[in-house]
Structure formats: C-alpha cells, structure tokens
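My structure is below; once you've seen it, I'll send some questions.
Removed from the display is one protein chain of the complex; every other protein chain stays in position.
Chain naming follows the written order as A and B, and within any one chain the residues start at number 1.
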Amino acid sequence: MLYFTVTTISILFLPTTLLASETVSTQAFNIPDTLWVLLCAILVFLMQAGFKTLETGLVQEEHRSSVGSKNLMDLVAGVLGFFLVGFGFMFGTSKYGIIGFEPDLFVGQNLHNGDLTIPGIVFFLFQLVFAGTALTIVSGAMSGRTGVVPYFIGSLVTAVIIYPLFGHWAWGNLFYNNNMAWLANMGFMDFAGSTVVHTLGACVGIVGMIMVGPRIGRFDHEGKPKSMKASDYSYSILGVMLLWIGWWGFNGGSTLTFTADVFEIILNTNIAGASACFSAFFYCYFFQDRGDLIEKMMGGALTGLVAITACCNVVSPLSSLIIGLLSGVIHNVGYDLILKVFKLDDPVGAIPVHGFGGIFGTLCVALFGKQELLVLPRWEQLLIQMIGIEVCVTFTVILSIVMFKLIKMFYGLRVSPEQEIKGMLMGRSMPEEYYDVEEEMKVR
Amino acid sequence: MLYFTVTTISILFLPTTLLASETVSTQAFNIPDTLWVLLCAILVFLMQAGFKTLETGLVQEEHRSSVGSKNLMDLVAGVLGFFLVGFGFMFGTSKYGIIGFEPDLFVGQNLHNGDLTIPGIVFFLFQLVFAGTALTIVSGAMSGRTGVVPYFIGSLVTAVIIYPLFGHWAWGNLFYNNNMAWLANMGFMDFAGSTVVHTLGACVGIVGMIMVGPRIGRFDHEGKPKSMKASDYSYSILGVMLLWIGWWGFNGGSTLTFTADVFEIILNTNIAGASACFSAFFYCYFFQDRGDLIEKMMGGALTGLVAITACCNVVSPLSSLIIGLLSGVIHNVGYDLILKVFKLDDPVGAIPVHGFGGIFGTLCVALFGKQELLVLPRWEQLLIQMIGIEVCVTFTVILSIVMFKLIKMFYGLRVSPEQEIKGMLMGRSMPEEYYDVEEEMKVR
Partner (left out) sequence: MLYFTVTTISILFLPTTLLASETVSTQAFNIPDTLWVLLCAILVFLMQAGFKTLETGLVQEEHRSSVGSKNLMDLVAGVLGFFLVGFGFMFGTSKYGIIGFEPDLFVGQNLHNGDLTIPGIVFFLFQLVFAGTALTIVSGAMSGRTGVVPYFIGSLVTAVIIYPLFGHWAWGNLFYNNNMAWLANMGFMDFAGSTVVHTLGACVGIVGMIMVGPRIGRFDHEGKPKSMKASDYSYSILGVMLLWIGWWGFNGGSTLTFTADVFEIILNTNIAGASACFSAFFYCYFFQDRGDLIEKMMGGALTGLVAITACCNVVSPLSSLIIGLLSGVIHNVGYDLILKVFKLDDPVGAIPVHGFGGIFGTLCVALFGKQELLVLPRWEQLLIQMIGIEVCVTFTVILSIVMFKLIKMFYGLRVSPEQEIKGMLMGRSMPEEYYDVEEEMKVR
C-alpha cells in the first residue's frame, strides 16, 4: 500500500518538474548527477572563502583589508566576466579550435545542456567557480602592494580572455563532445585543472609579481629576504582547511557525473593532501630553516592537493600517497628557490603551491597513472603532458605581460609607498591619526 | 526516454526508504527534493556563521565578544521559539487567516508532511533557519550597546510572535495549500523572503536601534557622524562570502522541490550579488567618500542578494544583472541617508542592506518579472507588492515598539556607559585591570 502511494506520488511528481521547466528549459537531466555537481559547485565556491582566509592571514596586519577586498572583487570579476562572455568563449562551438563562440551562451541567454547529463546552468556554475579559483591565485601573489582597481581590471581580462582561451584548448570538448579542442585532441590529460586552473593562475601571478615588484622592506640591501610579520597564521590554517574541504568538490565534481569514480577520486585527494602536509612539515623540520615551518606545512598540504588534481582519476591510493609525499618536498624546495634564488616576493607562497604543484601534478598523470586509463602509451603521454604545460606557460605569460603592461601604462599597478606602508587606506580601519582624505583619494 | 528512465528510477528507489521510516513516520517523501531542501537548510544554517562573522568584523574590537554572543543566542532563541510554538503559528491550520494554530506542530510533536513532497521535519528545519536569519539581522543593527539578555528576550518574542504572524499572512499556504493566508491570496509574491525575512528583520532592527540610541561617540556635538574603528574588515569579508554561499540554499531551496527552476534561481542569485558588489564599489569609488569603500562593497553585494531573493524565480539572468547593478547604488545611497540624514547608528549597515534591499527586491517582482510568471497583471502586481511591504513595515514596527518598550520598562535595553566603553565585560577577554566583578554583575 505504502509502496503504492509512494509510487503514485513519484509518478505524479514528475509533471511538476516538467511544468516548471517549460520556461527555463525543456531538457531533461539526470538527478543524482545534477545534485552531486551542484553540491560540488557549492564546495568550490567555499574555496573562495578559503583563499581569502589563507591570504589575509599571511599578509601583514595593515594589508588584511585590501587583500580581502581583492578576493571579493576577483570573485565579482569572475562571475561577471565568465557570465557575459567567458563561458561562451571557453565552451561554445569552436572556431578552428582556437576559441569558442556561441551567442546563446553569452549573458546566460540560453544555457542549454550541450551533450551533458546535467543542466547547462549547473555546468556553468561549476565552471564559474573554477574560473574564480584561477583568478584568486593571482590576488595572493600580488598582495600587499597592488591597487584594487588595476587588480580588478586584470582579473576581468583573465576571466574573459586568458582563462577561457587556454581552457578551450584543454577542456573545450567537455560541453560538446566533438568540439575541437586541440590540446585535448592530442591526448593532453588534466582531469580537474592542475594546469588549466592552477598553473595558469600561477603564471599570471608570477608575471604580476615581477611587474609590480617586491614589497618595501622584503629584501635588504644585499637582496637577502627579511622577515615580514604575518598577521595571523591560525587564520590561514582555517583557510587551508576550507580549501581542503572545497577540494572534495573541485576534484570529485569534475567527473560531471555521480559514478563510482567519484569516491576513489575523493580518497586520492585526501591522501595526497595529508601526505604532502606530512612531508612538507617534517622535511622543513629536519632539513630546512624552521622559521618558515607554518608556511611550509600549509603550502605543502595545498601543493599535494594541487598536484593530485590532474591525476586523481587515474592513479591508485598508494600512488596518491607517493605523489603527496613528493609534493611536500617539491613545495619546500620551490618555496626557497622562489624566495632565495629568484628573489621574488610571493607573500602567500602562491607560486610554489600552484605553479610547482600544478606542473608536477600534470606530469604525474603520465608518471603514476594506470596505463589502461591513459589516452596514450606512458612515454608519449608524458611528452604530451609536457607540451600542454609548455603551451600554458608560454601563452599565459605572454598575454599576462601584455595585459599588465597596458594596465601599468594607462592606470598604474602599484599603490604609493605611503599607502603601502600604512596599509591601503581604504575604509576606516586604520588609526584615525593616519586617516587622510587626500591620500585616500589617491588609492588606486 | 529519459523521462521514462527517471520515472522508473524513482519508482524503484523507494522501498529502501520505507523500511526505515516505519517507526518515525509512515509518510512517503520524494528523495531528490528532500536531499536538496536538506542541503539548502544546511547552507542557510551556514548563514548564521556568515552573519556572525560579518558583524563581529564591523564592530569595534571591544564589542566582538558580545556581538558574537548575541549571534549565538539569537540562533538559540530562534530554534527554541520556533520549535515550541512559532512553526505552528506560522504554518498550522489558519484561524481566520490571522494566525495558524495546530498543537501537533508545537514542540515537534508530530511534524507531518502537510501537502509537501518533502518530510515535514525537513520543511521545519528549512523554515527554522529562515527564522534565525530574520532574528540575526536585528543583532547587527543594535550591536555595541544592547545587553545580551534583553536582546535574547526580543529575539524570542520575534521568533514566536512577530515573524510567525506576518509569515503566516504571506507564506501560510506553503504547508497546506489551501490554508488561508490573506496576503498570499491577494497575490503578494515574495519567493524567498525579501520582505518576510529581510524587511521584517530590518524593521525590528530599526526600531531597536532608535530605542537604544546611538553608541557613545558615534556622532559629534553637531550631530555629524564620527569614524568608529571596525575591528577587522577582512573578517567581515569572510562573512560576506559565507552569506553568499548560504544564499545558494536560501533561494535555491525555496522551491521546496528539486526542479529545473532551481538552477536559474541560483544563477540569478549569483549574478545579482556580483553585479551589486561591482556597482556599489565603483559608485562609491567615483562618486562618494571612499572612507566607507569596504562597507559599501560588502553591503552592496549583500543588497543585491537580498533584492534578488523575492524575484529570483520570475526574472531572467539579464534582469538579474540590472537588478544587481541598481541594488548596489540603492545600498550606497541608503547607507548615507541612514547615517547622515536620519543620523541613525547602524553599526553593520543592516538597514540599507535588508531594509532598502528587501523593499526594492519585492518591487522588482512586478517591475522585472516575466508577465507569464506573475500572479496578476504587472501594475496590479506592483500595487499588491507595495501593499505587502506596507503591511509588513506597519505591523512589524508597531509590534517592535511595544516589545522594546516593555523590555525597556521591565529590564532595560542598554548597558551602562562604562560597559559600553570597555566592551561588555562578559568573559575574561579584557585586560585584567579592567576586570571588575561588581561592574560585571550589572551586565544586562
């Protein structure tokens, strides 16, 4: 009887769905897949909060407000830029494999389902938060001396041009299966974006970082790095945890379906994060200067998560453990390299995490992936992975240089030294004696 | 074919559920709808953390503990008040359309499914966190000078009388479709609560704010506002992000089903939030005093989210963009109006966000809604929307005046000036030299 009732309800139910969808879309969708990807989009959105928390904890007290503001503004840039044209450029019908172009997908006019089993809007939301992640990596790399407005312009350009273009090459066939996406067609595998999201973000970040220059007081006269006080490590650790949670969705949702694959992916993600945190902590503890211990512990965990992102669907849990252990060490070495050899001022350690971790993870697809899950024989796969990384780095670096040059020329990138020292004087957060309306008006 | 598959799946799905439900409830429920609304309830619960974070960042250092405590206590008031009687008053069988009354729904005795496809308890949980949201708006408006106990009493009264009564009029037919709910029956449309939750909360807040008076030192002798140092803007931005995530559930779950509507609703919500943040930031940047830039950026985003709340199910993504852009400007103008013209001390900017945003959003239903989705012709709809707002404001303001008068008379609303200046001396968070047990005992 009950069984019968339930059955009747279910049957009666579906009409409601359909009626409602009339005005929106008459396309059907797979319910479990949709619920899962939507949940994952929410988790990836949470990563915005994670990045903000991580970054504000790592910069000095007086820059917390401006770094936080940039994190919010790049979310805005991501949402608007990707909504207006970015999504259409990335996933629309391909023009010669170079760029997508489909007016229906611009300004959310008709976000249909493409070839997916989930609604087009859910796919859009999921991709949107991915774009937001790529953008927000940059805010960390350039924090503490870049103005909010030039940063916003840079984010917008990245969201409408740089990210969708490279994204089209590597992932352009996700929405239409037969869309031309030349890197994907060559066999380049980047499951959830070690290269597409992380390495790309790091490349924009490193160009920005070099062009804006180091913070005042970061290096002494001989070019040796000086200690700059982080405002609150504990707050940053909250950020790491939020990011870690978000990664369940970042990797787990990239299947775009709710299948048995999802679970092993999430398992691998967690194992890699934990083992990378472990190796980074103890490598630093025993072999490096402990003054950076907390930075390395946190960055290590994130590097493991970044690295597993490309390969979590093709490696075993045991391989994930090994990838994680290596990632932690790679992060620590990369961290010192950036700071002490290249003498770049990366306030939140974005480059070792997203750049080194992203590249390493993309290579791990070929190095650790189960052969039967790879597109090509292992060594060919490795070659193609290297080509993909190379293309990403070259393309992104060139476009970023052009972009930042133009911003610098027409607007200026950096705040004035007074503002940098006092904190970017936005809002009333500084002691009143520092408050100076004239100075305030010069904030860029 | 897909339709057929989905139907088959739904039918085959149900047996598992049934076995377990024997002891609790023999009523059936639709699984995807239930999973979705439950997930949304969790997201709305997260908004409590968002409000707390937003508000504590915006008040001065010495008031962080007391504002946080109030946020926790109003959650408690909401849960208990709504559980004991509020839910029954709001959704129970209507008495003459004025108030619901159904003992089964009191004290969670028998939270049956009503006419819903989801379990009554899940509907209760979802509504519960909505009530909590309305209450918590008040804590921000009155922060920095109101005692915890009088505030708790006010929250409890709001949760058991003010919110359920007006809620009954506007939403009383959600649980029983044919329940008399006079505003809803007239055609008043407030999808997820721009009026029911936000305007109502703002009205209680503005009355409380006026009756408790401005904080010491907020205005100078000539009545001009003086700068008060926010404790941590960056922390508030975390709050904005958590709220934004919560809004996916706040609006997305208000369908109470998992249909294709959900996706466009969430899309609209995000677009409105982002565009409002954009317009508020740049409007302030170019046309207003930049001293409040961060407040306006954050408040702008939230105003867009509040405004889209009423209309996200009837407008297009493009309209959402426009609604958002307007919301940002409305917020900024409202912010200055409250502070500089009305000279009210609204420490966290609750009134421009929830009051102005709520009213504007409720009107947008008629102004931007697709005609075929409106209950009435556009101009009649607009009239009814205005009537609904008018009823909400009048009713809430009158009851709030009575409530706060009584609290003031029998208990007192405001802490002593010493406590206000030193921070409300709860807990051991102040330097020991300030610690004074006698003073402590006077904390209200």
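In the analysis below, contacts are C-beta pairs under 8 Å (C-beta built on N, C-alpha and C of every residue); 3 or more make two chains touch, one makes a residue touch a chain.
In this text, all values refer to a predicted model and were calculated from it rather than measured experimentally.
Which one, B:Phe45, B:Tyr151 or B:Tyr335, makes contact with the chain that was left out?
B:Phe45
Among B:Val149, B:Ile322 or B:Ile401, which one is in touch with the chain left out?
Candidates B:Val149, B:Ile322 or B:Ile401; residue touching the omitted chain: B:Val149.
Residue-wise, where is subunit B in contact with the chain that is not depicted?
On the subunit B side, contact with the omitted chain comes from 8-9, 12-13, 15-17, 19-21, 23-25, 27, 29, 31-32, 34-35, 38-39, 42, 45-46, 48-49, 52-53, 56, 64-65, 67-69, 71-73, 75-76, 79-80, 83, 107-109, 111, 119, 121-122, 124-125, 128, 149, 426-429, 431-432, 435, 437, 440-441, 443.
Using the document's contact rule, name the residues of subunit A that touch the chain not shown here.
Contact residues on subunit A toward the absent chain are 30, 32-33, 35-36, 39, 43, 117, 227-230, 232-234, 237-238, 240-242, 244-245, 248, 255, 257-264, 266-267, 270-271, 273-275, 277-278, 281, 285, 289-295, 297-298, 301, 316-318, 321, 370, 372-373.
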